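== chain A ==
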Amino acid sequence: MKQPDQVPQSPSVALFVTCLVDVMRPSIGFAAVSLLERAGCQVFVPETQTCCGQPGYNAGDEKSARGIAEQVIEALQGYDYVVVPSGSCAGMIIKHYPDLFADDAAWRARAEDLSVRSWELTSFLVDVMKFRPVGITFDKVISYHDSCSGLRELGIKDQPRSLLAGVDGTKIEESDLAESCCGFGGLFCVKYPDISTAMVDRKIAEVSDGGADVILGGDLGCLMNIAGRLSRQGKSTNVWHVAEVVAGMADQSASICGSHDAQTSAVSAVGKRP
Partner candidate 1 sequence: MTDARTHILAKLERVIDRKDAGSADADSRISLHIAGPIPRRGTDETKPEQTERFVREAMLAGADVHELISIEQVPVTVVAYLRAKNLPLNVRVSADGIFENVRWNQEPGLEIENGGVEATDTASLSAAASGVAETGTLVMASSPENPAMYGFVPLLHMVLLPESCIHGSYEDAWIALRQRQGNLAMPRMVNMITGPSRTADIEQTLLMGAHGPQNLMIMIVGGT
Partner candidate 2 sequence: MKSSARHFPANAREALADERLQGVLDKFSDGFPVKRANAIARLDEFDELRDAARDIKDHVLANLDTYLKRFESRVHESGGHVHWCRDDQEARTTILSICRAANARTVTKSKSMIGEEIAINDYLADHDIEPVETDLGEYIIQLRQEPPSHIIAPAIHLSKEQVAETFVEKHTGRDPDRTLTDPRVMLDEARAELRQKFLNADVGLTGANMLVAETGSIAIVTNEGNADLTMGLPRVHIALASIEKIVPTLEDASTILRVLARSATGQEMSVYTTFATGPKRTDDLDGPEEFHVLLLDNGRSDLLGTEFQDILRCIRCGSCINHCPVYSTVGGHAYGWVYPGPMGSVLTPALVGIEDAHHLPNASTLCGKCETVCPMHIPLPRMLRSWRVRQVEKNLQSASSRYGLGLWSYLARHPRLYRVLSNCVARALNIMGGHRGKLSRLPLAGGWMSKRDLPAPQGGTFMAQWKNSRSRYL
């Protein structure tokens, strides 16, 4: 696991928002910004960012993954830190970018420099900024899903739980299957939908048995998979990204796959803050 160096006074942080959050659920991005600012960071959103290149990389297309990685490395240079609200995209940048350039010393050095500066959101808040939320309430029984890449590539397990422990009213009901894969796997769930569904069903059944009201996690891909399946089954368990809850913004946007009726725009929610 990464160890933080000396942390500068109000560090500059580039938010790598990830393609999924960008398109599907901007509220996670705004929650991340809000948390980073509360933790004392100066937040920037580099304009030329797109996707981390994981779909191509995991499909074996290293050439295009390298092309995308170069573009991401360019976009994210010059900040004290790069923070990513997703374990798998953070893992891609931190663990796999350096490997992609095994045969190219110059790019490898740049990839490694980026790797050292990059953090997954919850681990950055806890391990680097020593952040604890204040004055946030979320009266729910939570089942936390440890996404595979975050858990096994980056060792993220305690950080989201410690953030949630600082939120009033939360109770975490640990599931035996917290660490087992939800069956998303990027293209896997599209190529092998039956297997993927069986995997997510097992997870959902275990959570329902445990009596949790909501499922939280740190990766939108997994959360969309879980929420999409819950919704298709007509179950009422709500799903949010952990950042939305810790930022106190869960009630400002409908849960994933939830009805938009209650939603106020995420932008105005952020805008309301002084």
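With respect to how the candidates were assembled, all candidates are chains of the complex that A comes from, given by their letters.
In this text, a residue touches a chain if its C-beta (ideal position, glycine included) is under 8 Å from a C-beta of that chain, and two chains touch if they have at least 3 such contacts; residues count from 1.
Quick caveat, the model's predicted, so the values are computed rather than measured.
Chain A shares a touch in this complex with candidate 2, selected from 1 or 2.
Per the touch definition, chain A reaches candidate 2 in the complex via residues 17, 19, 21-27, 29-30, 45, 47-51, 53, 55-62, 64-65, 67-68, 71, 75, 148-149, 152-153, 179-181, 183-200, 202, 224-225, 227-229, 231-232, 253-254, 256-261, 263, 265-267, 270-271.
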